[in-house]
Every structure is written in structure tokens, then in C-alpha cells.
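A single protein chain has been omitted from the complex, and every remaining protein chain is retained in its original position.
Our next item is chain A:
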Amino acid sequence: MTQIHFTVNGESKALEAPPMKRLLDVLREDLHLTGAKEGCGEGECGSCSVLMNGDLVNSCLVPILQAEGAQITTIEGVAITEQLHPIQQCFLENGGAQCGICTPGMILATHHLLKKYKDPSLLQIQEGLSGNLCRCTGYIRIFNAVQAAALAGVAE
């Protein structure tokens, strides 16, 4: 077991964990943040996406020791108040979420994308979300939601 200190959604956390334990499992089991989902466990589906120091990563492929000292943002940290974050609101309004399994990852990938490109082209949206698979929506409504969020200027 190793002592880990890191920041999750703005709160500093200290815990003990086996150093190779996946960040995904620490979030879900130790911190009870179940927004990040396990789809594939091998980097293919993006349902476990979180931001690590502002960068989109698959938390199923991060050993917890490599998150030592890092700032992690999960879907639970996206809406700061009771209000939904504008990206979440745009997903809701555009039918960008159905069963919801992919949605936390899609929203964090969108967050990361809109920080890089305020006004992304469809191609940039497709690239930005290429690691996030959805079995329900057929993607068109998700792309619409991202475009709506870009229009609303929600980069922050």
C-alpha cells in the first residue's frame, strides 16, 4: 500500500492504495464517485474518461501512483453549483444522452475539446470524441449538443 495525495474536484484527498490500482477503481470504490464508468477496461471506449491536470485521460489506464499530486476532475465536479454545467444542459436539450453510460465521458471529452477550440469544426468534434463510444444515440445528437455548447460559449 502507498500513501496517495491528490485533488479530486477541487478537494484534496489522502488515501492508501496499492500503487498499481487503477484511478478508475480508486474513484469508484474508495471515493464513491461512480460517475466514471467501466466499459471496456482497455482504453477503447472512453466511459471512464476524467481530466487529469486538465487533460482528458482514460482512468482505467492510470495507475493511482501516477495521479499522485494531480488535479482530477470527474463528472461530479463539472457542475459547480446545483445548476447543470452548460455542456450538460446542451446534452440534455439536444438528446445527446440516452442510457447515459457514455455521457460522463462525452461531457468531459467535450470540456477538453472546447478548451482547445472555442469554435470547433465538425471534424474537430469527431476527432475530440473519437475515443468515446456510444451504443445509443448514433452520435449525431451528441455532435449537435457539442455544437450548441460551443455556440453558447461555454469554454470555461
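By our rule, contacts are C-beta pairs under 8 Å (C-beta built on N, C-alpha and C of every residue); 3 or more make two chains touch, one makes a residue touch a chain; residues count from 1.
Here is the rule we use: contacts and distances are computed from a predicted model.
Between the names "Phosphonate ABC transporter, inner membrane subunit", "Hemerythrin", "CO/xanthine dehydrogenase FAD-binding subunit" or "Cytochrome C oxidase subunit I", the one given in UniProt for the chain missing from this structure view is "CO/xanthine dehydrogenase FAD-binding subunit". Touching the missing chain, out of A:86, A:104 or A:128, is residue A:128. When the full complex is taken into account, the listed residue touching the unshown chain is A:57, out of A:8, A:27, A:57 or A:134. Touching residues on chain A toward the chain that is not drawn are 2, 18-22, 25, 41-44, 46, 49, 55-58, 60-63, 65-66, 68, 109, 112-113, 127-128, 130-132.
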